[in-house]
Each structure stands twice: as structure tokens, then as C-alpha cells.
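Heads up: the structure comes next, in C-alpha cells.
The other protein chains are all here in position, but one chain of the complex has been omitted.
First chain written, first letter: the chains are A, B and C, and each begins at residue 1.
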Amino acid sequence: MLKIGVVGYGYWGPNIVRNFNALDDSEVAFVCDQNPEVLKKVSKLYPNIECLTSCEEALASNSIDALAIVTPVSTHYPLAKKALEQGKHVFVEKPFTVTTAQADELCNLAERKNLVIMVDHTFLFTGAVRKIKDIVDKDELGSVLYYDSTRVNLGLFQHDVNVVWDLAPHDFSIMNYVLKDKPTGIVATGKAHVGEFENIAYITVYFDNNLIAHFAVNWLSPVKVRNTLIGGERKMLVWNDVDPDEKIKIYDKGIDVTSKEGIYKLLVSYRSGDMYAPRVDPMEALKLEANYFVDCVEKSEKPFNSGIEGMQVVQMLEACNESIKAGGKVVKLD
Amino acid sequence: MLKIGVVGYGYWGPNIVRNFNALDDSEVAFVCDQNPEVLKKVSKLYPNIECLTSCEEALASNSIDALAIVTPVSTHYPLAKKALEQGKHVFVEKPFTVTTAQADELCNLAERKNLVIMVDHTFLFTGAVRKIKDIVDKDELGSVLYYDSTRVNLGLFQHDVNVVWDLAPHDFSIMNYVLKDKPTGIVATGKAHVGEFENIAYITVYFDNNLIAHFAVNWLSPVKVRNTLIGGERKMLVWNDVDPDEKIKIYDKGIDVTSKEGIYKLLVSYRSGDMYAPRVDPMEALKLEANYFVDCVEKSEKPFNSGIEGMQVVQMLEACNESIKAGGKVVKLD
Amino acid sequence: MLKIGVVGYGYWGPNIVRNFNALDDSEVAFVCDQNPEVLKKVSKLYPNIECLTSCEEALASNSIDALAIVTPVSTHYPLAKKALEQGKHVFVEKPFTVTTAQADELCNLAERKNLVIMVDHTFLFTGAVRKIKDIVDKDELGSVLYYDSTRVNLGLFQHDVNVVWDLAPHDFSIMNYVLKDKPTGIVATGKAHVGEFENIAYITVYFDNNLIAHFAVNWLSPVKVRNTLIGGERKMLVWNDVDPDEKIKIYDKGIDVTSKEGIYKLLVSYRSGDMYAPRVDPMEALKLEANYFVDCVEKSEKPFNSGIEGMQVVQMLEACNESIKAGGKVVKLD
Partner (left out) sequence: MLKIGVVGYGYWGPNIVRNFNALDDSEVAFVCDQNPEVLKKVSKLYPNIECLTSCEEALASNSIDALAIVTPVSTHYPLAKKALEQGKHVFVEKPFTVTTAQADELCNLAERKNLVIMVDHTFLFTGAVRKIKDIVDKDELGSVLYYDSTRVNLGLFQHDVNVVWDLAPHDFSIMNYVLKDKPTGIVATGKAHVGEFENIAYITVYFDNNLIAHFAVNWLSPVKVRNTLIGGERKMLVWNDVDPDEKIKIYDKGIDVTSKEGIYKLLVSYRSGDMYAPRVDPMEALKLEANYFVDCVEKSEKPFNSGIEGMQVVQMLEACNESIKAGGKVVKLD
């Protein structure tokens, strides 16, 4: 029975507590939050879970095997560092850390102490993303030419990060998971209409090969859009996550290039065949992820959404901020 | 009765001929095309229209008052120049010219000779764009914060220009028409998957004020999207041009910022009211535009889609190409 | 504090218990179900609620003021009768009873004993239905000409009633609530593809005036449709309950009849104006209804969804069955 402490009981914390507490092989030992009001709710719902208001106390606790960190991103690094130093496994909210350097340090620390870090990229456990990875892995789309994602709605303005750090971690982690290619450069543009943090941004990601990716994120859209296009040489995929029934559609559409002898002789013909929408398993993503964390800890396995993968996302987010500040220059990734 | 010669009878030419020929106050005197096959179609449909295969002959003709140029963009400048020199008014396909310098020269020439140049930005004559301009002009949206356009589908690969020059002229001309703000900088990224011309591109446009604009264009999308969001301080507008019934929706949605004393005290509250979809006049855009050209010529008036406006679009297209070539740097516009 | 007993903890029972238990002015005293397994769940979630397996015990209990009956429809009458006889108020699932005679007897009994009967037509408490009633009451649509409802999906086959008794009570209760007209006749057709109960049915309802209503219900549809059209002389309304954002749309569309001097002189002209989608309050319908029940009991008021209204729905359901059995004849309602 894995014993887990949870720090932070804000928007997402309740889901973390509910899921880890419901698993057969784990239980939540305590919940720590600075706000006594929210702890009252915890006591009511879970009389057996201890409530703490001091982080120090939480970190000093010997009653747990792992710490789930569900606090603002700026606190991830100090909390995770202390937890790892005290031999606790760490489950941490996305984005992993504020800087790549912090992420790197935590990864090394976990490596040395043989501890698990899992970054909570919940989307990787949805039926839709699993199905998309399947399709790409089976090479159904052929060589992927572009990845185009739009994630916009009338969103909650964050007080400590911009819209890129709020929304793009989802899409960066999904793309990194689904495709095998490694980003090499980023160009980002954006605007802060309220306060100092950008509420709208556009990000282009380059790769060493033919692939190009683009991400639109926006907190000020009147309509909710969760749309991803993956264009392959053979087929093309559209993932509309707000469609209740047909989230994924695969189009047998594309072009056939029959000659390449110079620009005026290039013969492009169009192909337009059937479309199909595979059934998507309505799995509970966070439940699967919580279970996977417990498994990884028990088997001492490195998860596929470990600190390394979390760091790759942070590196992309850092590059976005640098590019936006410069008005849109290319920032290299290594 | 305005007599018009038409050069070029490819994809769009037949529509130009049909419309100018149907007007009460204009008639098509000749159609010129290098391909004798397409001229056969002209003869069949319009026995009274002369058919020419030589541009020189067309340009030398004294039978016309105006020349409609519906040829590839690289020929616009030489054809328009000759026509203006011979005292003909010019109706020219978008994009106006290959360079801003060419456009500038043509505008000056027309000015000197008191001739009309009209650039065929047909969308400005649709009921949808007219309605959007109305709404923005009446300040229904409040101060505009962003303009976000997506124009993608499995499109015809062009042999002489990239997807930006093919599709973005529509959106640039619409934005310039609808908003009063003048673009000051452009960042563009893109990729050529087939041949040398980009088939996918993303463009951010900056302004001196709070406004930001973005354009996604793509020839390799399995689905057709014609979507524009205009986010205002008061209301937000969505224009979905592929919706047969409700092309324009105005959302009484947004945020109210009640305090600005430092970032942590910023209070953002959400507003979500009714939506309405105004009736859009199903006018025939090209018919209206053809009629407007004849009017402008007869009254010696400068059209709102004159060479100047066409040149502004060309300047933006040039900046896109420069930015794409540099991998995404900011290119200033003046 | 109104004390409520709940009989039946199947599909809907848990929602009834949760809502009545959460109100400030009511609490659930006991839950009664024949299945000890489901009672375990009750004990776990609500340690303070008594669990009973015998209906006799439940009905004999003196600890309650009201009984909520959430059992199969055939048991509604005997349970409600006993409860009323013992002076308990009754909250009963739809459809109210198996026969109009049963419903009538219960209404009379409640009347005599001054007790409240409320039939759980939850939809009447949704934001959408409230908004529609508002619109109709304000005569925005003008005189209503037709009411057309489709409620189909791959639905749970019931073992004791046909699809009409399962799905149509929603629509009959909504129509009766929204419109003031009284049905005078019913023609219904249907088919039982599996077992003896119809899984697909079509119902026409006549009125004394110009109004006609139609209902399509189907357990074997691959797609979920919840669509209602209300056509008025002035405007027309479409309610699409599966649309997350724009459930209700009001169209300024219709016809103007300018002359009625004989059929060949009838001049019908079409009107097509704006559409608007009013904001719909995302209220929790069952919470509102539970609260309303407690209010009605406390103030000794007859609810607008009392036994009388429940009986009107049962009368329509009876007529449907009679018409279906006859292959589609008109069954008069009085």
C-alpha cells in the first residue's frame, strides 16, 4: 500500500486526492494546504485523511512514500527537491518546473536516489491520445508533415504564468509523446491584453526533418476549440476533443506527387477517399495515470512521463517566452 | 457602355467575363488567352466576343476602355503598365503585383493619367464581410484585441507562388478593410513539403496598439476551414464562412477587469450572455464588384480597393516571404 | 427540517438521495431497496441514513414526513396510496402511474388529506425549458402552429415498459408545461423489434385549434438526438439539448400570408431575419426541483407538476398504447 501525501488542494488537487485514495494499492495519508477553509472540505469528505497547513510539516512527515505536488509552478522545484532529498517519490503537476535547470537538477537527484518522478501530463492517459499514438505508431498516416493544434476558450486568467505555460504543456507533451521527432527551434508571438502575462500566443516548432508544428493558445476566445490536425503523407488525422462522439477522424485524403523534375513539371494530384472515426475508449485518464504511478514506484520503473519528458516540455516553454519577448525570433533547442 | 478586354481565361477568368458581360453598363470586347482550346469555349458561349491569342494585340486594341488582367501574378505588372500607358483603366487579379515597388509605380502612373486601378479582392463585396465591417464600424465589439484567421483545405498547389501568396491576400485585404489599424510588423513561419513553395504557413501581424493578428494558411488540410475570430473588449465575433446558414455569430462574452493594482490583485470576471447571428445578404460578390468598377470608372472615383490597398497587401506578402526565409524573424512594415 | 424516505436506489435513486440530503431544509431518513448490495453503497456514502430492505417497514415508518418513490412504474400506485393513507407527502418518479384511474384516485386521496403529490418531471426545472416557457409566455413566437420533438439514441431497453413510456413522459410534460393548449387526440405507431415492448414509436397529438404536435422516440438510434422545434406564426424556436453552448435558437423566420381570397390567390412570402441564442442558466434541475418540493410541503401549496399534471401525461401514454395496438387509429382524450 503506497502512502501518498498531497500538497495543494486548489482546482486540481481534489481530483488527485480522490483518485489516489480510490486505488487498491495506494492511499492518501495527508493533504496539506495553507487555506484552512479548503481543509474543512477534505475532513468532511475523507475523515481519515490528515490535514496539514504547514509545508514543512508535510515534507518532514515519515508517514508517506510519495508526495504529490499540486501547487503553483514556482513552488514545484523547492518542494520536489526536499521530497526527493528525503527519499520520497514525486508526482508533480505540469508544467514540471520554472526552468530547465531546475528540472535537470531534480531529474539527476531522482536518478541518484533511484526515485520516481512523474509529471502529471494527464492527457497522455486519455483514450483519444492513446488511439492517436497507436495510429501514428502503426504508420497509418505515413511520414508526418505537420502537427497543428488549437486550444482556445474563455479561460481562467492565471496570475503567475502566461497562456503558453497554462495551456501549451498539454499540447507539447502530447506531440512529444505521439511523434518521435525532437524539436530543434521555436518561434513564438503573443500579446498581453490584461496585466503582464500573455493571454494569446502562437507558437511554431521546427524539427530537423520535414515536420513543422504550430500551436495556438488563447484565454479570450468566445468559443471553445480543442482541435489538432496531424497531416501525414498517406493519411490525415483530425482530433476534435470537444466532439462527444467522434473525437478522432482519419481521412484518406492527400496528394500524390508523380514527378519532381523541376517546379513546372511537378504533378500534384489529389486523393479523396473514405473517412473513419475509430471508437475511443472512455477511460478515466487520471485514474489510469495514478495507477501507473503506483506501478512505477512498486516496480522501480521509469515512467514514460518522467521528469525527463517534463523537462523537455519546460525547455519548449522557456523558448516560447524568450521568443515572445524578442517579438518572434527563432530560439534554438538542443 | 464601358468596353472591357479580358486577358486570361483560366480558373477565374470565366467568372470575370460572365459578370462584366452581364452588366447593363459594360460589355466584354475581347478575351485574350494563349491557349486556343479555352478560346473555343468562349466562342461557343459568347459568339459576339472577339478571341485573341496575342497579348500584344490585346494591349494594342483601341476597342476597349478598360483591361481586366486575370493572369498569373508575375505578369500583372507588365500588362497593367502597358494598359495604363495606353490610357486604359485596369481591373487586376489579387495579389496586385510581385513587389511593392511595382505596385507603387502602377499607382503613380494611374494617378498621373487619372485612371482607375481596382484590385479584385472579391471577398470585400460579400454579404458577410460587409456585415462584419458594419458591426466593427458601429463599435459593437469595442476595441479590437485580436484578429485570428484560418483558411485551410486540400488546395490546388500553385506553381508560381506559395500558399501565403495564394490564400493570405483574401485575409489581409479583409482585415485591412474591416479594421482601421495599420500593420507595423510581421513574423511568418512555414514549410514547403512539395517543391520549393511553402504549402503551410503561419503569420503573426503586429500593430502599434494592443491589437495582434494571426493567419494560418494550408494547402494540405483534410478539412476545409474558413474561420475568423475577432475578439473585442466588449463582444467577440466568429465568422465561419463554410456555414451555409449562420456565417456570423456575435457573442456577448468577455471579461471584466475590475482592478489593476498590481498583478496579484487583478480581478478578472467572466461575462457570458446571449449570442446572435445576423442575417447575411446572399449578394453575388463579383457582380457587385464588377458593377462598382464600372461606376468608379464612369464617375472617375478612386475605389476603396484601389491599387493603394492592393499595394498594402503586397507589402505584407513580401514581409511574409522575408520572414519565412529567415526562419521567423520580425519584419517591419512602414 | 423535512424528513424524507426514499424507496428505490437503482439508476435515478442516488440522485434523489444526494439532492434531498444536501438541502438545508430536508434530510433523507432512510433508503429502502430490496437489493442489499446497493444498500452497502448507501451506508458507505451516507453513514447516517438508515437502510431498509422491506417496503412494509418503510411504509410503516413514523420517522418521515414524505416518501420519494423511485421504483418501477407498476409499483408507484400501491406505494403512493399507502404513503398518502399514512399522511405522508409523495414525490414520485415519472411516469406517475400505469393507468389514469390510478392517478385520479391518488390525486383525490391527496386532495382529501391535504397532502402534496409531486411527479418528478425533472426537465421542467432545467434552464432550457424555463427559458422556452419564458419565450412562449411573452408571445415572442406568436401563435404556436406545431411542436415537433425527437428523442432518440442507443437507449437502455426497459423490461417493463415500451419506449413511449420511457422517453415520451419527458416531452409530454414539457409540451404541456410550455404550451397552454390541451391535447384532444392521439395517433401513435410503433414497432417492437426485440421482445414485446415497442422500441421505436411515432406519436401525433391533435388539439382543438391549429396546433399539431409530433414525437419521435427510439431506443435503436446510432446517434443521440434531443431536438425540439416549436413553429410559431411570428418566430420559430429550435431546442437542441445536446448542444453544450447554444441549446436554444430563435429564428426570425416565417411566412407572411397577404391574401386569402381563394387558393390560387394565396400569396405566401418568406421572411428570413436574424437568429439569436439566449443564454441558458446552467442550473441543477433536480436540486431546484427537490427544493421546490420541500417548499410546497412547507407552504401547503399545490406544485405546478402535481399529480394532476402527472395524470395528464399518463392519459397521453395510455392513448399511445391503445393507438399503437390498433395500428394507428385516433384515440380521443378528454
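Operating definition for what follows: contacts are C-beta pairs under 8 Å (C-beta built on N, C-alpha and C of every residue); 3 or more make two chains touch, one makes a residue touch a chain.
Please read these numbers as outputs of a predicted model, since none were measured by experiment.
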Hidden-chain contact residue, picked from the options C:45, C:101 or C:257: C:257
Touching residue (missing chain; options C:22, C:145, C:179 or C:333): C:145
Touching residues on chain C - with respect to the absent chain: 145-146, 148, 154, 157, 159, 185, 187, 189-191, 193-197, 200, 202, 204, 206, 210, 212, 214, 216, 218, 220-223, 229, 231, 236, 238, 251, 253-255, 257, 260, 263-264, 266, 268, 270, 272, 275, 326-330
Touch list for chain A against the chain that is not drawn: 246, 252, 272-279
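Keep this in mind: only the chains that are shown with their structure count from here on.
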Centre-to-centre distance between chain B and chain A (centres being mean Cα positions), rounded to whole Å: 39
Centroid distance [mean C-alpha coordinates] between chain C and chain B, Å: 54
Distance from the mean Cα position of chain C to that of chain A, given in whole angstrom: 43
Sites on chain B at which at least two other chains make contact: 272, 275
